[in-house]
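Only one protein chain is missing; all other protein chains are in place.
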Amino acid sequence: MTSVSYDLFALAIFAGLTVIVGAGLLALSELVGPRRRDPEKNTTYECGVPLFDSAREPFTVKFYLVAILFILFDIETVFLLPYAVVYKQLGVIGLVEMGIFLLVLAAGLLYCWRRGALEWD
Amino acid sequence: METKLLWIPLLPFIGFLLNGMFGKKFGPRVVSWIGCLAPLGALAVTYSSWKQLTGVVDRLDQVVFPWIWLEGILEIPFKLTFDGLSATMCLVITGVGSLIHLYSIGYMRGDAGYHRYFAYLNLFTAFMLILVLADNLLLMFVGWEGVGLCSYLLIGFWFEDDANCVAGKKAFIVNRIGDFGFLLGMFLCIVHFGSLDFGVLTDREIIAGVAASSAWGMPAVGATTLITLLFFFGATGKSAQIPLHVWLPDAMAGPTPVSALIHAATMVTSGIYLCCRLMPLFESSPVCMAVIAGIGATTALFAAFIAFSQNDIKKVLAYSTVSQLGYMFFAIGMGAFSAALFHLVTHAFFKALLFLGSGAVIHAMHHEQDMRKMGGLRKQLPFTHMMFLIGTLAIAGMPPFAGFFSKDEILFSGFMNAFGEGASGQAQIFWGISFLTAGMTAFYMLRCLALTFWGESRVAPETVNKVHEPGGWIAFALFALAIASTVGGFLGVPAILGGHNVIGHFTGLHVETSGLSAAALETHHAMEWTSMILSLVMAAGGLVLGYFFYGSLADVRKSLTSENPIGQRLRHLSGNKLFVDELYHKVVVRPIEILSWLLFFFIDRLLIDWILVEGTALVTRATGDFFRRMQTGFIPGYLMTFGCGVLVLLYILLNILTGNGS
Partner (left out) sequence: MELLISPTEIEAILPAGILFLTGLVLLLVDLGGKERADSGMNPKNHLVFIGCAGSVLALMALVTGGGSVVTSLYAGAMSDDAFGRFAGALVTLALLLTTLGAGGYLSSIGQNRGEFYSLLFFGAGAMVLLCQATNLVSIFVAIETLSLSVFVLAGYTTDRRPSSEGAFKYFVLGAFSSGFLLLGMAFLYGVSGGSLALSDIAANGPQVADDILFAVGVLLMVIGFAFKVGAVPFHSWIPDVYQGAPVIAVGWMAVAVKVASFAALLRLLVAAGGGETLSRLIAAIAVVTMLLGNLAALNQTNIKRMLAYSGIAHTGYLLIPLVLGLTGTGFESGSSMLFYLAAYSVTTFAAFAVIATLSRGQDRESIDDLNGLASKHPMIAVVMTLAMLSLAGIPLTAGFVGKLMIFRDAVEGGYIYLALIGIISSVISVYYYLRPVVAMYFREATGDQHEVEHPWGLHLALALAGGAILLLGIDPQALVEFSVESMRSLLGG
């Protein structure tokens, strides 16, 4: 038996134990535990406040729009911060490239703005 | 380097462009002028080029431009060549073609698509001329496909009737099946010869080298055998031989001059031309030659048999064309390329005459083609009758009409193969078939003549008074072709009748017999006489039999075909064209249709439209949830296909690799 398969064997035992213990605990609670159902117990746990209506109410799409825009401009920050660290090493060409990046981003912002994506109503 | 060759196809092409683009504005008068001057101009150029072909100069070449030119890999110029063979073809195409153009002025008068008709006809002429002038296979293929396209457009010319469109499509697709052979043959030529030039492909030394090599390690099949078989398959498509003959009779849906030009005189003979052009290549493969002879003889018999019972005058002529083309292939298979080409030329004359004659009858009868509704037309149409009679005698092979000489040469070559030196039983069967067919040809043509022109009139009473002789261009074209059918045979008078085979020598296809000793020559001549007399007797017998069967002995004929069980069965078979269409429908068309329909049904209809669209539409209505439909609908199915594809590919890959690796 080579060492590789020996390791695998140990892994298999471990995996088997995990499954057995997990399933055993679940089965045990199912078997042993008392079962008294009533409507009150089946409701969603809401910190004591009674439920108004379904939690799956649709949000207005505007939230998503704002979220997407947020992510977009967030990435800008993610990209700009490391640039500050290597600012000197990259030199003029780095500056030019960052400038192009910011210009493109600005164009995107301008587009969002003119198209009315930033207005709530 | 000749510069005027290009004008031969270019003139009709210009005619096509002018008539095609401005025909509607020109009016019929100008359209006719342009339409007819174009092939006439081409005829003039052909004639003057032909005059240049003296004994010293035997070919003219013109490189128009380097077409596909990869130095050292593949060099195909757009090159035209004018030698004896193409000159003969060009003269036939432009000569007969011009007459048919002129005829069309009368025939198509008043048709709504007059300009369209002439445009297509000119385009056809241009492509046909490219086909015969091409100096390499690829350029020839351009013409080959081009004439197919024009044939398709002209068969479906009267597209108001759906059946015509179907016929056109059938012709096009059957031809494409043949092209499949042509294309593969062409690729093999590139592989084995490294060239598509006719100069290389007909070089006997190179051929001998290639013939020795086998095709893709298949030792049983020589390379040239495979190549020539593929080309012959291509030729069966275009020249309507078994198994691809089915389109030609349906192609009669087009206007009659079209049938005369394309489906009798020129396009359908391009298969013969291809074989003649590649004569040395074909000769190098005895297997292929035997196949050609067999298919040719069988087709000749088979089509003649079907022609017995056709009632549509054009259908009789169509099957007769198939039969005569079979004759030509038979000649090629017997090695008599010169005889095949000779018959091609004379056939172009008399078959065009017969078609145009039938066109004149149809025209006179106001588009009635059923011979059962004709009869006795001799009195009303004496001129047309005369012309048709000449055509019939010519095709039956009566001297001194053209068909006699060419058919005699073919039968003689078959006779030599069957009973001369090195005779084989196979060749005797082929000769027997073609000999029998000669009689059958005479018989069914006489039947056609008799039903149409002789006996009592069965013409519908409302048309009987309107029947009139054609005039003007129609009569002129008929007359000119009748003369050609009468004297055309003198192009190739055999030596025993004191002639000198002009056409054979001119086209360079003639095989010399002068090397024979005096005694051998004596036998040779004796055999030639025997063959000639035999075929004459056979043809005359057919004619006489037909004359009596459709004249005074009609009762005997009726009792034979309707009371005798064997006669009935034969008539049933013949009348239904031996059920070939039905066979193809069951064996070829149906499976493809079913497969395609299954794909359509299961994927497009069942899966998407019904289960996914209709099925989910119910769910959608129930839940009012649009996106549900997208998620439970298509995409999982598609992902399944995708995933299964990946799994299968990976499985195969791993299977092969682990199989190979360990």
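The chains carry the letters A and B, assigned in the order they are written, with residues numbered from 1 in each.
One rule holds for everything that comes next: a contact is a pair of C-beta atoms (placed from the backbone, for glycine too) under 8 Å apart; a residue touches a chain by one contact, two chains touch by 3 or more.
No experiment lies behind these values; they were computed from the predicted model shown.
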| item | value |
| --- | --- |
| Touch with the omitted chain, as defined above, among B:Ala526, B:Leu583 or B:Ile652 | B:Ile652 |
| Positions on chain B where the hidden chain makes contact | 65-70, 74, 138, 141-142, 144-146, 149, 153, 156, 159-160, 164-165, 168-169, 172-173, 176-177, 179-180, 183-184, 187-188, 190-191, 216, 592-593, 595-597, 599-600, 603-604, 608, 630, 634-635, 637-639, 641-642, 644-646, 649-650, 652-654, 656-658, 660-661 |
| In chain A, positions touching the absent partner | 89-91, 93-94, 104, 107, 110-111, 114-116 |
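Definition applied: only the chains that are shown with their structure count from here on.
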| item | value |
| --- | --- |
| Whole-Å gap between the CA centroids of chain A and chain B | 73 |
